[in-house]
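For this view, one protein chain was removed and the others were kept in their places.
Letters A, B and C name the chains as they come in the text, with residue numbers starting at 1 for each one.
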């Protein structure tokens, strides 16, 4: 319909890539064991182990990002152990205190780009000096971050070094890992080298739902399934997750969907840059945060749906535009035309 | 294939009723808001409110049974408040201590049929006498129970009376509520009359996944969505749950699937009764627990897949047979023939 | 005053042994570092290490029994790990769900004497079979038990063997350890041999308040002080605990107080046995549970204060009599005279 708004609100507004629905339909009546112990999960896990080049990695398929994060942190930490993260971290802002509800304190670093650096980690670490304070034990990063920024391979390598020096675990929230990998020099095989554990986000990259938790550090592996079950994250029909990730990691579908979303975002970004627009933060992924005069925002909203990110002044607002695996190519031209007329 | 085993292991071994997959496929590319705030969820919730005759009920769509239970109990109780339940209760045995992980103690009643009675509730209640002990605040029942038994409308009415007298909330785990309603005189409209809150199980009755939480008691409604999010139970693509329950409550599909499963179970039961078999507990639903000589068990396992329930003696075992919405009608005759030859 | 009741209600109804008050008065104005890092605590800990013959034991002075138990179990266990204990265990009945509030489930054994046996432990252990259930990780015993019974050295040795075989930790609640040691063949040096950790109760054996936690197993030692602080158990003026335990372990005061309480109880017991009274459970410590006709109970209450333990029948009640380090010797004769006249 001509008047329907074009969605730039999120990357989880549609059901799933058709190949996923086809697989589920094809396997619909086959009986399988529950709880993620089935051939579909086995196949998907094997593909992930192959990608990252680690046959010994533990792979668990889980339901959603908050669920993965709270399960992982509950599994990995003792009660007095704390988490270092950026103040914008999803676990700090947008998970309703799920980590604290598991009993752990967050120590947050002030950043403008949502990224931890060795310096920030060391600063927070140095402030916790004795048993009257929590004990930092894990650094949490998101990649891509909540602000659409990414870590380079070298940045991750340095964080790993810092964490090793401070006896910290390094955990990556990969809700938008596809987009990050497609936008940086980071490769699948870097992940097990630099991280103790991470998850690969399916929900925001073409799956109906689901995230793949990957545990590299042997010390973190025991009894993880107990925590999954205890925190409500064990899907009865676990094979649904297996089917989805098995499809996503067939023929490079996962990264090709992420590249598509990034490419759409690149197009939107180019149109804004051409118009001389500034950005809240420079991004390379499927999210961008242009700072726009409020009248422009109002005009764009007649054709596009998107969220505000931050009030900049009385006259300007930073908005959040999200391109998706499902975004039609055509929206780039349409957006460019609109921006051009502003 | 002639040699493939017939599944009597569970009611969640296949993906979903075809009508559900069709709906998702049809709506696949429509963009919707996330987190359960969408027209599909609204439509499904309206149907449920209509069925139970309570326009004021709060309906939330959640991912799985353990997740619903731990969210509801965390939302409803203060830290020192305890739960009375049967020793066989799913929350006591099969949820890896999820309720305790939320901080609450279970007080368990010894039963043979998995059902609470006013007498059992009163006995447990009377033992908690002061602030050195937990304070009982909620009675948890499953219907159907973990043993396949059901509550009659009158039994529920009496439990309600007992709970009112003791200032206890009454909560029902409805993982197999369809089967219970199809097997007893209990009706949809009884539920809000006797219960403070309950959930309607989709996972075991034809959905890909999902349970519908229904809150009747106004005091339990505020901020429930905060708890859903905090405990990892808020699906990003909440509309997936809306689509499924909207289909399940169209044209009575929900109860017709449950009736089908019960009818298959009736057929299996009849064959066993005809053979003179005893049962661990008398059931009316889609689960049965025949006590069989171990040689019979071995012989049946050549054709049927099922779990052991309990060792009865050196020579006999109670096994668990579960019929499903997906079980073909033909298996009744095949099972009867096998039993007859034992 | 002639009419004042003689207290047999508890062993924590008076302030403290005079030697403790004297020490505190003597040290009153000396400035010391807080939080248990001081010379008084060091001295007391050294005495305890000497008694048990383990220079490498970690000793922490804590405030009270519930506080010790909840701190120790929170420190020792991961979230899905459960505790095996007798159904009468203090942590199960009389700590308002403190252990569950730390997130852990209790698996309780049915007993008549409040004691765990290898058979009971193995039975409970064997029922937890996979990640849908909690994972047993620690056996909790009280010595003396809540019913006044004790473990012999050989019984502890066998429990240790059972726990080793099942990879369980063995933890002892020693709220009444003095009484147990004074009443059995168990010796101080047995404790580190058979237990991973235990606490020595001061509150019920002459201290104003305080329990000494002793950790033997190296794996349980790290960061224990973080847990003490986090759970509110770190006394600012920790030296108060140091002073008290330093006095209690001077000149064998600790055991001599316990022997006194046991001896008083022996006297009470003898009077009841002479009268032909039965007991709920046979005890050797400072608590006894005679089963008395209700009229006798009423008559005794004119002279003695004590609690009911359990209703036996319409006409009989088991009562709980507790002798204390503070009980005057004279009460034995007075009690015997009263009983004789019943």
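In this section, contacts are C-beta pairs under 8 Å (C-beta built on N, C-alpha and C of every residue); 3 or more make two chains touch, one makes a residue touch a chain.
Bear in mind the structure is a predicted one, so any value in this text is a computation, not a measurement.
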| item | value |
| --- | --- |
| Option from A:38, A:58 or A:95 whose C-beta touches the chain left out | A:95 |
| Residue touching the undisplayed chain, where the options are B:225, B:243, B:269 or B:320 | B:225 |
| Option touching the unshown chain, where A:7, A:23, A:104 or A:237 are the choices | A:104 |
| Given C:71, C:109, C:169 or C:213, the one touching the chain that is not displayed | C:71 |
| Hidden partner interface residues of subunit B, rising order | 35, 74-75, 78-80, 102-103, 131-132, 134-135, 223, 225-230 |
| Residues from subunit A at the interface with the omitted partner, ascending | 79-80, 82, 93-97, 100-105, 131-134 |
| Hidden partner chain, residues of subunit C it touches | 7, 9-10, 12-16, 18, 21, 24-25, 27-34, 63-68, 70-71, 95-98, 101, 203-204, 208-209, 226, 229-237, 239-240, 326 |
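Throughout what follows, only the chains that are shown with their structure count from here on.
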| item | value |
| --- | --- |
| Central subunit by CA centre of mass proxy | B |
| Angular offset of subunit A relative to subunit C [C-alpha, multiple of 5 degrees] | 180 |
| Gap in Å, rounded to a whole number, between the CA centres of subunit C and subunit A | 51 |
| Of all residues in subunit B, the ones touching two or more other chains | 95-97, 101 |
